[in-house]
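Left out: one protein chain. Kept in place: all the others.
Right, subunit A next:
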Amino acid sequence: MNELIYAIELTITGLLIGSMYSLVALGFVLIFKASSVFNFAQGAMTLFAALSVVGLFPIVGFWPALALTIVAMCGVAVFAERVIFRPLIGGAPLVIFMATLGLAFMLEGSAQIIWGTQPYGLDLGIPIEPIIIGGVYISRFDLVAAGVAGLLVLLLVLFFQKTKIGLGLRAVADDHVAAQSMGIQLRRVWAVAWALAGLVALAAGMLWGARIGVHFAMSLIALKALPVLIIGGIESVPGAIVGGLIVGVAEALGEGFVGSMIGGGVQDIMAYLVALLFLLFRPYGLFGEKKIERV
């Protein structure tokens, strides 16, 4: 019975943490869908956003800090579209990928110049005492984080389905030349995709920052997103969500049951093990878009 409760507890914790992985992966999906570019700078954007919030927080207060950071992330988006995409349209995908790598270094560098290299703590004011439901302990923080992640995903889905620019984004994701031929402006759509990825990075950065502190290792969070993307499929929003949840649960259960037998450390490899299995048996990922081919 204790085993069962333990397993339930681990699963719930895994799901909650997984939702935060989903959030990180979502940033990649947004840009990949709109422009077929793997944005290596997503981790750096997460770091940049989190550092801006914690850096501005003591100076101007929480909400202004948040607002200023949102403006900054939109600025990064416009900059990325101008400097990376506009000159490189029609170039090799690898060239654009390398350019995002360059953007990552620029973001990390400027963050370092502005805010320094010391780690910061971020207190969002969420009580630490867990909630206990039927003997199962659930972290209040993880619950709030998962709620925020879920809300953000819901807003994004509504944005994609109900707004004109959302339709433009999906059209560009499907066939950007055809989209251009009907007057959809690639530049604007790309800038919006980058801005959305920036906002997602901001949310992910704040939640992860509040959980583990804001420091430069945060940009490595991108590495957590890779297995999520492999599992879910890199061009799928639902894929990022489900992939994140799978990774979260796999990590929690792996650490809880297998880790205790062999002395821990299983958590860090679980995500990659699952991703490896998916690469073997389902290389498109769970929701990866296969080309529709009529026979």
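Points to keep in mind about this one:
The rule we apply is simple: a contact is a pair of C-beta atoms (placed from the backbone, for glycine too) under 8 Å apart; a residue touches a chain by one contact, two chains touch by 3 or more; residues count from 1.
Assume contacts and distances are computed from a predicted model.
Missing chain, UniProt protein name: "Amino acid/amide ABC transporter ATP-binding protein 2, HAAT family", from among "Amino acid/amide ABC transporter ATP-binding protein 2, HAAT family", "Aspartate carbamoyltransferase regulatory chain", "Mono/diheme cytochrome c family protein" or "Na(+)-translocating NADH-quinone reductase subunit D".
Across A:70, A:106 or A:171, the residue that sits in touch with the chain not pictured is A:171. Touch with the chain omitted from the figure is made, among A:20, A:84 or A:179, by A:179. Hidden from this view is one chain, which touches subunit A at 89-90, 164, 167-168, 170-171, 173-185, 289, 291-292, 294.
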